[in-house]
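One structure, as structure tokens, below. Some questions next.
The other protein chains are all here in position, but one chain of the complex has been omitted.
As written, the chain order gives the labels A, B, C and D, with residue 1 at the start of each chain.
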Amino acid sequence: MTETTKNSKKAGLPPGALVHIGKQKAQKIKISVIDYDKDTYTEKICETIEECFEYRDTEKITWINIDGLHQTEIIQQLGEHYELHPLLLEDVLNTGHRPKIEEFDNYIFLTLKMLGLNKKADSIVNEQISFILGKTWVISFQEQQGDVFEVLRERIRESKGNIRFKGSDYLLYRLIDTVVDNYFYVTEFISESTEKLEGKVLLSNDRKNLLEIQHLKNELRNLRKAVAPLRDAVTNLHKDVTMIQEETKRYLRDVYEHIIHVNDSIDSQRDILAGIMDLYQTGVSNKMNQVMQLLTIISTIFIPLTFIAGIYGMNFENIPELHYKNAYFIVWGVMVFISILMLFYFKRKRWL
Amino acid sequence: MTETTKNSKKAGLPPGALVHIGKQKAQKIKISVIDYDKDTYTEKICETIEECFEYRDTEKITWINIDGLHQTEIIQQLGEHYELHPLLLEDVLNTGHRPKIEEFDNYIFLTLKMLGLNKKADSIVNEQISFILGKTWVISFQEQQGDVFEVLRERIRESKGNIRFKGSDYLLYRLIDTVVDNYFYVTEFISESTEKLEGKVLLSNDRKNLLEIQHLKNELRNLRKAVAPLRDAVTNLHKDVTMIQEETKRYLRDVYEHIIHVNDSIDSQRDILAGIMDLYQTGVSNKMNQVMQLLTIISTIFIPLTFIAGIYGMNFENIPELHYKNAYFIVWGVMVFISILMLFYFKRKRWL
Amino acid sequence: MTETTKNSKKAGLPPGALVHIGKQKAQKIKISVIDYDKDTYTEKICETIEECFEYRDTEKITWINIDGLHQTEIIQQLGEHYELHPLLLEDVLNTGHRPKIEEFDNYIFLTLKMLGLNKKADSIVNEQISFILGKTWVISFQEQQGDVFEVLRERIRESKGNIRFKGSDYLLYRLIDTVVDNYFYVTEFISESTEKLEGKVLLSNDRKNLLEIQHLKNELRNLRKAVAPLRDAVTNLHKDVTMIQEETKRYLRDVYEHIIHVNDSIDSQRDILAGIMDLYQTGVSNKMNQVMQLLTIISTIFIPLTFIAGIYGMNFENIPELHYKNAYFIVWGVMVFISILMLFYFKRKRWL
Amino acid sequence: MTETTKNSKKAGLPPGALVHIGKQKAQKIKISVIDYDKDTYTEKICETIEECFEYRDTEKITWINIDGLHQTEIIQQLGEHYELHPLLLEDVLNTGHRPKIEEFDNYIFLTLKMLGLNKKADSIVNEQISFILGKTWVISFQEQQGDVFEVLRERIRESKGNIRFKGSDYLLYRLIDTVVDNYFYVTEFISESTEKLEGKVLLSNDRKNLLEIQHLKNELRNLRKAVAPLRDAVTNLHKDVTMIQEETKRYLRDVYEHIIHVNDSIDSQRDILAGIMDLYQTGVSNKMNQVMQLLTIISTIFIPLTFIAGIYGMNFENIPELHYKNAYFIVWGVMVFISILMLFYFKRKRWL
Partner (left out) sequence: MTETTKNSKKAGLPPGALVHIGKQKAQKIKISVIDYDKDTYTEKICETIEECFEYRDTEKITWINIDGLHQTEIIQQLGEHYELHPLLLEDVLNTGHRPKIEEFDNYIFLTLKMLGLNKKADSIVNEQISFILGKTWVISFQEQQGDVFEVLRERIRESKGNIRFKGSDYLLYRLIDTVVDNYFYVTEFISESTEKLEGKVLLSNDRKNLLEIQHLKNELRNLRKAVAPLRDAVTNLHKDVTMIQEETKRYLRDVYEHIIHVNDSIDSQRDILAGIMDLYQTGVSNKMNQVMQLLTIISTIFIPLTFIAGIYGMNFENIPELHYKNAYFIVWGVMVFISILMLFYFKRKRWL
């Protein structure tokens, strides 16, 4: 989850200049339309963008989903037909944008992040998703094919629940809710990683653990950047916006609480990581202490003994002790006595 | 007090889909009803949920308590009869929810945490409890049987105090008050643990102490998560909500102050723990210092002496000192003198 | 200044249940009354609480002071006669309550902390004091006999200044002002302790200093808990409360500024203590550095020399140097040369 | 990007005293004018300031750009003709001013920082740029020649986009937008530097890395000082100011979001730098650990062996072992055995 966006690409260009800021994709853009009301249901893949223009003013609820942002001319055509503001389209294409909501005269624009794990499941990937809510339609823009909405599509198709009985604002709510529910996967992944990491740090002071702490910290920071602004955006949505019906607002309040929950989890994890960092650092200090203690024990015992041996290795002509019969054994005795004394001392100091 | 809740279980499901998020229990749900007014008092255990439907529209105050959340169909039936919002029921079942209050047209919903110590009394357990306050009834939902309300039930039965003379809002206040008063047990437990821990840290740098610091930190963080949102919830309750009578609001203000007090205690304990962490870390440093000082004293005294002994262990043919009669004793003298000098030096440096 | 209050004592009891939370005192409660107006002055000690009931509705200003909170029935009687709210009496008795103000219909309730030094003048003691301001009377509750108001009583007796010409709100202001002015003694005590401590820390790394830092930190935290909520309470008092006359409000603003000042001092002292903590920790590191340097200097000089001595202590049959006439002296020369080289090196590294 | 401004130069002078606070330039001030409407376009370099006075009250949009602030009399003449407030001119000349907006009766004043990299591209340079927006004109003041507006001038000349169709407020927006877009270059530079630095810190504990961390921290602090106040300034601009048309305000909201984005990046980088600092510090500790381990391993193995050798170097007459035939080889065996034991021990402790 690194920030590869190059916003500086756009310096000097006029506002609304449609430049796709993000990784280039080779695939064709895929446009799919779902059109429904209480009684009818149509689903199709459009070959050209013009095919989805007809849904603009019908009574039925229409969900136009666009996968891929690199063919800016298609986005532009869509924008012209649906009378979207150029700055809005610019924001759709700038995949480094922070989550936000903006209210226009006839529609609401909302952009947020879809979060997931990469295939090796060791880091978090994000994808920008933008929604435009009109009176009877929702347009969604995704960076890539493949999304989290399959369950929702199924429910619309089979008219499970009451989604077919409600307006486009309820559809938008369900879309946002699905995205936010997926955030829990990510926070649970982080939380499990943190727990595993704590175990590792307790076992060893390997520097790899430190790098992993930093890595998780960065993931959390990026998560926070994706989730925190969303909170304010959804607050606006369930409070002020006139296009959302009263009944739907209570549901949005529920989404809001989920976002708060995710946010709280992120903050907790940061705190826990700080604790693990402390563990790591005191681990390093403790190790050093052990090393030093061993060195000190060995040195303190043997250095005086070696000194004694040195004394009787001197070549003076007149060293009386050298001629005593049991001197050698007495010296050994003294040495053993000193050692035992030292060991007692270390025992009492709890170094052993 | 770990967060085992799996919110991701629900991703993709519609709102109001009743999934019990929490540990599964094998026991049957227990439904108990207390129905009273100034003059009468009834108490019973309902076999089926239908038995408690009759209390909805009576004049008497009814307290329906439900222990266990795993039989979602019972909750659903209750919800239908009492016309509860699906999102509310969802929140009742999601035991990882943060404390909150929500006002509906005909009732108020409040969810919070009941805190206690586990049986071995070495960690904190929490249980979610939710209240719905209607005009003449209060419904409470608990995760498990066994609660803190026995004293309160006794008072209602024997009509002690004025509880039988007041409305359902006063009953709700008494329920919340009882829950919050129990928080003090928990903060006092933490505070005692912290004090004990400080003593231990002063005695030794055992790594177990560090882990205990981290453990208490985590407990405090979880406590904070349970208590801090409650503050805002109760503020709303005693300020804005129309279903609460003026007189009761003053009582709720009292509860509010208790929550503030608990919150303050939690913050103090965090601070104190940070201080203990400092103690621990400087303890480690001080230990290292002591170890190094011992090593240095021993080395600094004996290394020069050993060198002198080494000198006179050399085998040069012509070392004049070797032949002096008292050379050996003079060398001893020099060595003792050097040692005393060193000891003086260390004394002055306060290393001894 | 430890928090011995056991709030959990009260769990499950109804609101307004009068339980004295605090240390039990054996003495009898002492009730003293001062009653005055411009022209008259009466002072008496009441044997029974009933004696002070008569002052409730007179025109004169009455100050009823109650020393001791353990005879709850007396407090209760007073409460009934003066129509005080049960929750208010509960707060009077709960000596662990944080400072607060609460406005009732006919009176204002204010509780705060009286701070002082204990007799050995090495730690801070606090005592809760509560005031109830009625139209023509002020009731004050203290935990123990002995207070800071003697100067004030003298001024009323001798009608110094204008206190006898003003209402009960001015009396309340004078009482609060006296309490707050005494806070300065405490902050000055802390500030002196901090200064002394800094001196000690500069001299030695004794672990006692660390404990003293922690002790002062705890004192400051407790002080903060006593003073910070008072700020908000007094703000309410000089802003919103209708029972306080305009003229008196300006005086309360002055008290407010004193509280801010005390608060600022506390924050400064915290900051300074953090600095002293840094001093302590770098002191420990510096000491270690010195120890290590000495060890290194001694080792680095003598280890190579000992090696040389060892070489010529070997017993090989054919070591040509052994037979040179001045070899011994040359070796000495080499050793002295090496030592001087090393000393130069350490000099340049500024280790000596 | 050091703060060379000497605000103290002005102490005691009256307000509006025009003193150029900044580096003195030798070049002449360069005044260039661009005058345009839908159909016409004029561009010229003025020799004297009087030449640009005529544009004040024309219908066409005029952009007067002044490069160089050291000839205060020119600024003063301009100020008099355009009826600019003396304090405004003072702010134009004080190049250490923080970004701000100020609304006057007939014009708006805005000052901000233009950021760039110096030629060696290793540090950030900033230049103050001020704008005055009148009804039909914009005056811009820069410290030096050379700016980031060339692309914009080109677009006006060739009437690309809709800039020639809009008012002076839109011109101001485009100028601010261009400045802000260039901020991204700077944050990307910082972000790359940080990444490189992290690599270096992982490789070595060179103190140069520490200095680079500090350097980047200072750059970030200065950046923050340049960008953070701008956020509030632009908020005012797109919210309250009456001279800006509704349509342009939406564009300014877009600029506002860019500034937020830059701010977020700066905060992220600060966080990342703190992480790198942690890496550095634990790197130092780890290195110390390695050094100590090596010392301990070598000492712990050889000190006991040397002691044994010392024993049998003693000159006692009666040491029985000396006369055993294979004693020497047995001693070697014992020594090797001890070494292997030690190595095993270190292996198990994972020191090897």
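What we mean here is this: contacts are C-beta pairs under 8 Å (C-beta built on N, C-alpha and C of every residue); 3 or more make two chains touch, one makes a residue touch a chain.
Quantities reported herein were computed from a predicted structural model and do not represent experimental measurements.
> Quick one: which of D:H85, D:K135, D:K200 or D:K249 touches the chain that's been left out?
The missing chain is touched by D:H85.
> Just to verify: which one of D:Y82, D:Y280 or D:W351 makes contact with the chain not shown?
With D:Y82, D:Y280 or D:W351 as choices, the missing chain is touched by D:Y280.
> In the whole complex, what residues of chain D lie against the chain that is missing from view?
3, 6-8, 10-15, 85, 87, 90, 96-98, 100, 102, 204-205, 207, 210-211, 214, 217-218, 221, 225, 277, 280-281, 284-285, 287-288, 291-292, 294-295, 298-299, 302-303, 305-306, 309-310, 312-315, 319, 321-323, 325-328, 331
> To test your reading of the contact rule: which positions on chain C touch the chain that is missing from view?
Considering the whole complex, chain C reaches the absent chain at 148, 151-152, 155, 160-161, 163, 174, 177-178, 181-182, 184-185, 188, 191, 202, 250-251, 253-254, 257-258, 260-261, 264-265, 268, 271-272, 275, 278-279, 282-283, 285-286, 288-289, 292-293, 295-296, 299-300, 303-304, 306-307, 310-311, 313-319, 350-351.
The definition used in the following text is that only the chains that are shown with their structure count from here on.
> Ignoring chain A, partition the remaining chains into groups joined by touching, separated by vertical bars.
B, C | D
> Hey, how far apart are chain B and chain D in touch steps, shortest way?
2
> Tell me the rotation angle, 0 to 180 degrees, that brings the C-alpha atoms of chain C onto chain D, to the nearest 5.
Best-fit rotation on C-alpha atoms: 145 degrees.
> I'd like the Å distance between the centres of chain A and chain C, where a centre is the mean of that chain's Cα atoms.
Chain centres of chain A and chain C, defined by C-alpha means, are spaced 43 Å apart.
> Indicate the residues of chain D shared as contacts by at least two other chains.
In chain D, residues 313 touch at least two other chains, as defined above.
> Based on the touch definition given at the start, go ahead and assign the chain network to line, ring, star, complete or other.
Its topology is that of a line.
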